Every structure is written in C-alpha cells, then in structure tokens.
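Working notes, beginning with the structure itself.
Just one protein chain is left out here, and the rest sit where they should.
The block that comes next holds chain A.
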Amino acid sequence: MALDMKTEPLVRVQNLKMHFPIYGGLLQRKVGDVKAVDGISFDIYEGETLGLVGESGCGKSTVGRAVLRLYDITDGAIRIDGDDIATADAGKLRSMRPLMQMIFQDPQASLNPRMTVADIIAEPLREHVKMSKIEREDRVLELMDQVGLNKEFANRYPHEFSGGQRQRIGIARALALNPKFIVCDEPIAALDVSIQAQVVNLLEELQDRLGLTYLFISHDLSMVRHIADRVAVMYLGQIAELAPRAELYEAPLHPYTQALLSAVPEPDPNIEEQVERIILTGDVPSPSNPPQGCNFCTRCPQVMEICKTVEPQFQEVQPGRFVACHLHQIAENAASEAHKSIQQGEIT
C-alpha cells in the first residue's frame, strides 16, 4: 500500500511509558517498577496496518492496551484522530471509545458465556448509540453477515461455536460502532493453522471495505509479514526497529531483528537445510532490572563496548526506517548533527 507520509497520522504515540509498581517488604512499600513499556514512539497512518512483533514479555500487549487507555499511562503522549487521549478524563474517554476498539487473543475468555451472540454484539450499541430495538437487531444481523457468521445462530451462546467462529463474534463486536482504529492483540494465536488464514483474510477484507486502521500485535512473524504494511519489533519494553514490511524482512538492520527472523522455522526442508541461524544465548532480562546501555547488549552477537554503557537513540537511519542500535547510529559530526536534531525534533 502506498502511504502518503505527509498526511497527519491517525495514531501518534510519543515516548510512551507504562511502568507497573512492585510492592514488597513487610510494609508492602513500593520497591521498584516493571518497566513494561519504556519510552516508545510510533505513528500509524489511516488505512494502514502496523505490525507489532516481539517475544512474550516484551511489552507488546501492554502497548496495545496503553494506546487505548485501558491503563493510566506513566508518561508520554498519545493522539488518536487529532484528540489527545493520554490525558483525557473519563467522560471524554468514553465519548472516544466508539472510535477505537480492540480484538482480543482468547475469544473464549473475552466473550461472556452467559450472553447470546446477539447480546454480545449489541452491547456496545446499547452503551453508546441511541437506537430502537428493531434497528439494533438489524444492525446485529448485518454485523454477523459482515464477519461471515450464520445469522440463524444469533441466539446461541459462545460455547456452541468453534474457536474461529468465536473470534468472528469478537470482531463483529469490535465493528459495531464503526471504529476507525482497531487494536488486534494476538487475534489468531489461539487458533489452528487452517483457521488462522480464515480470520486473517477476514480482517484484510474488512480493512479494504471499511477503511480500518489496525495495530496488529503478534508473535507470529510470518503472519505479520502477510498482514502488516509496516512492522515494529519490540524488545524488553522498547522498539528495536521499525520499518516498512519489505525492507524489514529482506534486510533487517537491528541484530535482534536479524536473530528473530533467522529463528523462524521454514516449512520447507530444502530451505531449512541451508538457513544460517543466529542462535541467541541466554534469556530476556527482567523488565524490572533492564541492563545498562542498550537493553539487548546481554544477548547481542555483535555487542560492542559502547553498548554496555550508552543507550542507543531510536533514529531514522534511512527514509522510513527507524532503528535503535549503535551499529547504525548516525555519526556525531557537524554535518549529521543538524540532521539528527531534525529527527530528534520529530520523535521527541
């Protein structure tokens, strides 16, 4: 998809931080923070899908929730469709809810087992829109049709549906209020391979038809390559690299992105024989005690001295390609200083 970068982004996140306090000791005093999200910035343009990938615990789901203000964020600015959401009060937030919706990972847990499908899909309508009962019923059936659910099943309960169909119910509910922006938090992770493709195709069709903008959070790098226009790779609460899809998958810049992509198994034994894997050693450090300097320095195969002391800046190193790595930092000389200050101005 050709993106006009000059247009104002639909979603603009700047220096978002989400720290969760840790309480401990005899008096249950605050003894530290889990820095789940620690200063990340990105834009999402209208009609675009931004893929957010990373391993478990990297903070990607927290980003999705924080962007919709399901948490009170620690710091940073979030603008959606021109409105500041980071500081909005409850009333204002409520009036903005129809604009932005969420699709959850586990359709079993996110649907009330005691409500019928029709009730589940109608709930946002009942909360936010004044319409007659008949209008509402019509809208529910229209939505069920849109996501490929059999309208005759409107009065059934969630447990009577398969995982893929339950996810369709969740999607219909998210679409009920004609949102512009949807956060999809691992929407296919709980589904079988043959069902995943059905749901992904549905999300793409709906995007084309309704002009939706997605933040697509997933650990499945091959599915993100399929659905996303641009991809952000998170590691330990920060974005390591953000780039258009083709560039990111063909020539990743950050050593973490390189290792992550090389680790994905290939469903072809002939390619598998030749793949050169970068095997990372060790595990992800704790987000309550991230390493000094670059947060990837403890596992990075290309680690340098500077990485252990100085935190790399998240910079635009090529047009549209952002990376936080000392290997790609723009040199600190006079010529690039000016360029850098422009970049800094843009993202801080």
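Heads up, the rule we're going with is that a contact is a pair of C-beta atoms (placed from the backbone, for glycine too) under 8 Å apart; a residue touches a chain by one contact, two chains touch by 3 or more; residues count from 1.
The definition used in the following text is that contacts and distances are computed from a predicted model.
*Asks:* Can you pick, from "Peptide ABC transporter ATP-binding protein", "histidine kinase", "ABC-2 type transport system permease protein" or "Acyl-protein synthetase", the UniProt name of the chain not shown?
*Replies:* "Peptide ABC transporter ATP-binding protein"
*Asks:* Would you indicate which residue among A:T116, A:Q198 or A:S288 is in contact with the undisplayed chain?
*Replies:* A:Q198
*Asks:* I'm checking contacts with the chain that's been left out. Which of A:N178, A:S222, A:N289 or A:Q318 qualifies?
*Replies:* Reading the full complex, the residue touching the unseen chain is A:S222.
*Asks:* Return the single residue from A:G24, A:G211, A:P265 or A:G320 that touches the missing chain.
*Replies:* Touching the chain that is not displayed is residue A:P265.
*Asks:* On chain A, what residues meet the omitted chain?
*Replies:* Where chain A meets the chain not shown: residues 55-56, 162, 164-165, 192-198, 200-201, 204, 219, 221-223, 225-226, 249, 259-273, 275, 277, 279-281, 283.
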